[in-house]
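Here it is: the structure, laid out below.
Missing here is one protein chain; the remaining ones are kept as they sit in the complex.
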Amino acid sequence: MTTPPLLQVADLSVRYSTDGDDVLALDRVSLSLERGERLAVIGESGSGKSTLTHVLLGILSRNAHVTAARGELDGVDLFGGLTETQWTELRRSRVAYIPQDPNIALNPVLQIGRQLDEALRLSPRKVEKLRRRDEAIALLERVGIADAERVYASYPHQVSGGQRQRVLIAIALVGRPRLIVADEPTSGLDVTVQKTVLDALDELVAETGVSLILVTHDLAVARQRTDRVLVLERGRVVESGATAAVTDDPRHAYTRRLLDAVPSLHEGKLAPTPGLSQVDPGHREGGLVAQGLVKTYVTRDPRRGKILTPAVGGVDLAIEPGTTYGLVGESGSGKSTIARIVAGIDRADEGSVHFRGQDVARARGADLRTLRTRIQYVFQNPYTSLNPRFRIFDVVAEPLRGFKVASGAELDRRVRDALDVVGLEPSIATRTPTELSGGQRQRVAIARSIVLRPELIVLDEPVSALDVSVQAQIMQLLIDLQHEFGAAYLFISHDLAVIRELSDRVGVLRRGELLEEGPVGEVFAQPKHEYTRRLIDSIPQFA
Amino acid sequence: MRYVIRRVLYAVFVVWAAYTITWLLLFYLPGNSASMIISGAGADVDQTLLASLEARYGLDRPAYEQYFGLLWQTVTGDLGTSITLGVPVAVVVGGALPHTLALGGLALAFSVVLGLGIALLANTARATWLRNILFSLPSVFLSFPVFLTGLILIQVFAFNLHLLPAVGNDGFRALILPALTSGIPASAAIAQVTAKSLYEYTHGPQATFLTARGVGRGRIVYAHGLRNAVIPAATIIGMSVGGILAGAVITETVFSRQGLGRVLQAGVVSQDVPVVQGVVIISALLFALANLAVDLFYPRIDPRIRLGIA
Partner (left out) sequence: MTLQFEDRAVAEHDEHAETALAEVPGGIAVVGTTPARARPRRSARVVQLTQPSFILSALLVVAVVTAAFLPTLFTSLDPYATDLANKLAAPTWQHPLGTDNLGRDQYARVVYGTGNTLIASLLAVVLGLSVSAVLGILAGYLGGWVDEVVGRFVDIFLAVPGLLVSLMIVTTLGYGTINIAIAVGIGSVAAFTRILRAEVLRVRESDFVTAARLSGLRWWSILPRHVFPHSIGPLIALLALQFGEALLAISALSFLGFGVQPPEPEWGLLVSEGRTYLSSAWWLAILPGIVIVLVVLAANRVSKFIEKVT
C-alpha cells in the first residue's frame, strides 16, 4: 500500500467580495503533492498564486470565501472548519511559510535571536529554555549563515538581505514542518544573493524530505529547482505536469507565451519586426558623453540629523547615436541617478554631460529647452508617471504643447501617429490612464517620449514593473522604434537578460562605480570583472 | 555619543528659538507696542521702576543690541522685573513653577495611561461597535475645549458625586480633576498615533507572516505590535508636554489653581511684558527638557537609531 500524498486539494475556489463586487481569485484549482516533492506555482500578477499560498496557511483576508471539494494536508482536513487555534497549531507543526520580502517580515525592533527564540518557544517540540539558544544557532548554521553567533545577537537591519531571508528559512524550520510554502522567496533580493538562497532551500529539501511549494514568476527558477509545475492564469490551472516536460513542450498557449517571453542571455540583440520601414535618421553626429559624474543625496532626519547617501562616484559613459547603451546594476548601484542626471532631472554634484557637444548640466533657458526636446525620459512606474486626470490624447500631446512645436491639425496628427506607432488603438485617446492596464500605460508613456522625435531616450527600468508577457511586447516595441526612428537609448535595468536583448553596449554598475563596460557580446562572453562574472553566473538559466 | 551631543544641542536650539520668538513678538513687532507699554505704563507705576525697565530693555538702542543684551541677561538667569508686582520675574515664576510641575506631571501620566489604554483596547476589543467607538474617541476628545472638559468634570465629580474638590490647591485630591482635564487632549493625540500604528501593524505584512508561522493574535499585538507602536508614541508623548503646559493657562483658570498658567494669564491681562516673556521661556525650557528626555530614551526602543546612523 502506498502512502497517500502529503497534500491533496480538489476544486478549490476562492472569491473575494468587496462592496458588492465579487472577484474570483481561484477557480476550481486541484493539486496534489507527494512527500519530498517540489512544486512550482507559476503565474503573473492577478493569477491567484498568492491567494493559493494564503489559503494553504489559512491567512486569507476576512472577505474571502473558500469552497473546495477536498483539502487534506498530512491527514488534516484544511477546509473542514478549522478554528483559529487549530490553524495556529497546524502552522506551528506542519506547514511553514517563507514570505516574499525578508525586509518586512522580521520585526525591526527585536534581535534576531529573540525572534528565533519565540518560534522555538511556541513550537510543539517543547525545547527546554536552556537549549533554545544552541538550537537557534544550530538552525542558523544549518541554513548557511557562517557567523551565526553574530546574527543571533543582531537586529534585522544589521544583517544583509540574503541573511535575513536565511533567517526566515531558519524560522520556518523550527517546527520541523512537512510542507514549506515559499511565496516568491527571492524576488526581493539581488540576483547574486538569489542563487545562494535558492541553493540553501534546495539542500534542505534534499536533506529533510520536506515538501516545497515554490511560488514564482520566474520560469527559469522553476525549471531548475522543481519537480512539477502548476501554471495559473487568472485563477485557473491551465497546465500542470513534470517541470521538464511542461517547459520543454508546453501544451497551453499561455504557457508557451510565458516561455517565449523569457529573455535569453544567449541570443543577441533582438531583431526588429520584419517589414518595418526606416525613417532617414538624418545626419546625426556626436552622441552623449558623460564624464566624472558624482552625486550624493542629502536627506534630513529629525533624529539622525543630516544623512549623506553617495549615489554615484565618478562615472564616465558615452552613447553613440542610434544605439542602445544598457546600464545594469543591482538596487542602490546608482543607475537611476545616472539616468536622472542624463535626462536633466537632477544635477550632478561634479562632472559633465555633453550631448552633441552641448553641456546638459549647465544649460539654461532656451538652450536647455532645445536640449529637452532632444532627450526624453520614460519612467519605471507607468502608474505614477501619467496624470490620472488627463485624457491619453493630452498626455501624449503635452510635450508638443509644452515646447510649442505643433498645434491644431498638426498636433492632432502627430499624437495619433505616436499612438499608432506604439500599437495603441486611436479610440484610446479619449480614455484616462486609470482605465488602462500597466502595459498600455507604458505604451502611452513611450508614445509621449517619442512624439517629439528625440535623439536620445532615457529608459529607467521601463519593463520591470510589467509582467513577463507584457515585458516582451514592450521590448520588441522599443527595438522597432529604434529601427524606425534611429533614436539612441540609455536603458537602465537590473535584469541582465533584458539588457542583453536590447543593448549594443553595456556598463556594469556597482555602488556608484562603473566596474566594466564594452560591447554586449564581449562583456557577456568574457567578463573582465569578477562581479560581472558572478552576476552572469547567478542568473537562472534554461539548461 | 554623537547622538547625545546632537540632541542636547537641539534642546538648546529650541530654547533659544523660543526666546527669539518672545523677543520678536513682544518687543519688535508690531510697532514696538511692548516698549510703549513699558515706557508709558499707567500712572500708578513707580517712576524708578520705569527708569530701570527702560535701562534694562535699552529701548533707545538699535534692535540687535537690545536683542543680544537681553539674551545675555536671560542666559545668566535674569528674567527682569515684573511691571505690576515690582519683584523679579524669576521669583514670580519660581513660586508658581512647582504647582504647574505637579499638575503637568500627573497630567502626563494620565495621558500616557489613557492614550495607550485606548489604543490597545481599540485594537483588541472583540465587538466591532466597541472598536469603532474607541477608534473615534480620540477625535471626539480633541473636539472638546479644555475649559468645557474641566467644567463637566467639576459638575460630575465635585457637585454631583461629591468625590473630589472642585477648586483649589490643597493636596493631591485637588490635583486629580485638573490633571485629568489637561491630560485628556494629550491622551487623544497619543491614542490616535498609537492606535493607528498598531492597526497598521496588525494588518500589515509582518503580522500576516507572524500569523503564518503560528504566532497568536495576542502575541502579535502585545509582544510585536506594541514594541513597534511605542516608537511613534514616544515622539508624541514628548510633543504633548507643550500642549499640557499651554493648556495650564486654561486648566488653572477653571480650577482656580496657582501656577505658571495663572501667572501668564495675569501677565497678559496687565500687559506685564517681562512676566509673559519669562513664563513662555520657562515653558519652552520644560518642553525642550521633556523632548530631550524622550530623545535620550529613544535608542532603547528603536535600535535602528542607536546603530543606524549612516
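A and B label the chains in the order they appear, each numbered from 1.
Please note the rule applied: a contact is a pair of C-beta atoms (placed from the backbone, for glycine too) under 8 Å apart; a residue touches a chain by one contact, two chains touch by 3 or more.
Computed from a predicted structure; not experimentally measured.
Asker: Which of A:247, A:376, A:493 or A:532 touches the chain that is not shown?
Answerer: Of these options, the touching residue for the absent chain is A:376.
Asker: Taking the full complex into account, find the residue in A:134, A:435 or A:537 that is in contact with the omitted chain.
Answerer: Among A:134, A:435 or A:537, only A:435 touches the chain that is not shown.
Asker: Kindly note down the residues of chain B that lie in touch with the hidden chain.
Answerer: 14-15, 17-18, 20-22, 25-26, 29-30, 33-34, 37, 132, 135, 139-140, 143-148, 151-152, 154-155, 159, 166, 203, 208, 242-243, 245-247, 249-250, 253-254, 264-265, 267-269, 271, 273, 276-277, 280, 283-284, 287-288
Asker: So which bits of chain A touch the chain we can't see?
Answerer: 16, 18-19, 21, 23, 25, 44-51, 54, 60-63, 234-235, 343-345, 369, 372-373, 376-377, 379-381, 383-387, 389, 398-399, 401-404, 431, 434-435, 437-440, 445, 448, 464-467, 470
The working rule: only the chains that are shown with their structure count from here on.
Asker: Between chain A and chain B, what is the gap in Å from one C-alpha centre to the other?
Answerer: Their C-alpha centroids are separated by 48 Å.
Asker: Report the residues of chain B in contact with chain A in the complex, numbered from low to high.
Answerer: So the residues of chain B in touch with chain A come to 6, 204-206, 208-209, 211-217, 219, 223-224, 227-228, 231, 295, 298, 301-305, 307-310.
Asker: Going by the contact rule set out above, which residues of chain A touch chain B in the complex?
Answerer: Checking each residue of chain A against chain B gives 57, 59, 84, 88-93, 96-97, 99, 101, 104-111, 118-119, 122-123, 155, 157-158, 171-172, 175, 303-305, 307-309.
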